[in-house]
Each structure stands twice: as structure tokens, then as C-alpha cells.
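Shown here: the complex without one of its protein chains, the others still in place.
Take a look at chain A:
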Amino acid sequence: MQKQSVFHSKFLPYLLVLPQLAVVLVFFYWPAAQAVIQSFLLQDAFGLSTTFVWFENYQDLLSDPDYFSTIVRTFLFSVAIALSSLSLALLLAVMADRPLRGSTFYRTLLIWPYAVAPPVVGVLWVFMLNPSLGVIAHGLRNLGVDWNPLLDGNQAATLIILAAAWKQISYNFLFFLAGLQAIPSSVIEAAAIDGARPMRRFWTIIFPLLSPTIFFLIVVNIVYAFFDTFGIIDTMTRGGPAKATETLVYKVYSDGLLGGNLGSSAAQSVILMGIVIALTAFQFRFVERKVNY
């Protein structure tokens, strides 16, 4: 698609794209290229010499059981966060999508956590679930649960998943509601006349018609779980205890902090880049085409 009538100027358009192009080249492409190059190099212990080692960094990384478990963990986190947050948001959206008194009021009260920063979300939840002084932790202890996320890796993981899912409810709710409101009521009424009860109408009509929104949100939630949980993890557990809450992004960050292996850190970055490219491509390939029946 192109405009039929345009301006003619030799230099002006370049001048106009220059600021964005400069930022993109200096801060996006140059570092990304550096990461790719670095991932094929091996530096000796003193940083004095580097050798080209082909895929050795990748081989080391992928044969490292630690890295493998980080991959598995990140995927499990994504699935848990996406599932819990999507299902609760869908329930709320279905409830809000009817002529209720005060439905805009509910919407306002449900969407604002979108604006809370991940590290703040982390702080809020770590306080409530702090084993010695948290409000919910007290309740759990009274129920007889031996709650100590500082020592128990599974409990720490639960903590992260809870906090991350909590923040994402509002986003999912908003998109589900928009999706539901786009479904023509005539379809639902027709089914009702044919005698379909609400549950049946939901599973055979509303849910399938909502599938584009669901697919879109699954991708968004996975991206969120991969990248935006960094702030939550960093304020809640810093990847601990014993790496039980370390995701791929957190590992790049913490490995780099230790100033360790440059090649390995670069290879990790490149693998992450691959994941982002795959997710984005998936989104454009399947979601843009609107999955529908």
C-alpha cells in the first residue's frame, strides 16, 4: 500500500528517519551483533586472548544440566502463569460481559494492576508472604502449612507464579472483555432459542468465537512470563533458593553480574533472541490471520 501523492525531496526524508535510525543502529543492532559474534568466541581466563570456537559455547551450554533445567523451569513458569491468570481473567470477563449494574465500575477496579511495576508487585507479595511477618504467611501457618519460601524452592516458585499471575489478570481481563463484546448477541440468542443452556452456549459458541483472543493472549502471556517477570523475581527471591526461581532472563543477568564467561553469556542472549523471534513469528503467522471457525 502506498500513497498516491507524495512530497519530493532528496535529503529531508533521511533527516526525518535519522534520529530513530541512529538509536536503532547504535543501541539495538550493534549490541545484538556483538552478542552474536561474542557467542562464537572463547576468552581465556585473563581476558588476554580470544579464539574462534564455532559452536562450542552453545554445545557447552546445551549440555549443561543447569541450563537445561533453567529452560524447563522457564517453560513451566510460563505455563503456570498463563494458565492461572488466563482462566481467572476469563471467568471475570464472562461475568462482567452482561448488563450488570456498575459494570464500568468493575472494569475500573479490575484493570489498574496493569500499571503496577513488576518489582513493586514483587515487593507487595513478598511482604504478605514473608514467613516471619507476612499476613498470608500467618494464615498459612495457622492452617498447618510449613511455609518457608526462603528455604523451600517449590514454595518460592509458587510465590513468583502467584505474584506474576496477579499482575497479568488485568491485562487478560481487558482483552477478554473486548473479545466477548465483539461477539454478536444474535448468535447467542439463537442458541438460547434452540434450548442451549448457559454452560453449553459458553463451550460451543462463545469459547470458539473467542479463540483469536485466546491465542493472542497465550503468546502475550508467554512473552510476559519470559521477560517481564525479571523485576518480580529480582525483588522476591533473586533467583533463589538454590536457583529454584531462576528463569532464562534472570540467568543471563546473574551470570553476567558475576563477570564470568562472556562467550556463554552471549550464547544465552542469542538463544533468547531466537525464542523472541520464534514467538513473534508465531504471533504474526497464526494470530494475525485470526484463528476462527
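Some points to look at:
We adopt the following convention: contacts are C-beta pairs under 8 Å (C-beta built on N, C-alpha and C of every residue); 3 or more make two chains touch, one makes a residue touch a chain; residues count from 1.
Definition applied: contacts and distances are computed from a predicted model.
The UniProt record for the undisplayed chain lists the protein name "sn-glycerol-3-phosphate transport system permease protein UgpE", from the options "Amine dehydrogenase", "sn-glycerol-3-phosphate transport system permease protein UgpE", "Hydantoinase/oxoprolinase family protein" or "Chemotaxis protein CheW".
Residues of chain A that touch the chain left out of the display are 1, 3-10, 12-14, 16-17, 19-21, 23-32, 34-35, 38, 88, 91-92, 95-96, 98-101, 106-121, 123-128, 130, 132-133, 135, 138, 166, 169-171, 174-175, 178, 188-189, 192, 198, 216, 220, 227, 230-231, 234-235, 249, 252-253, 256, 265-266, 269, 272-273, 276-277, 280.
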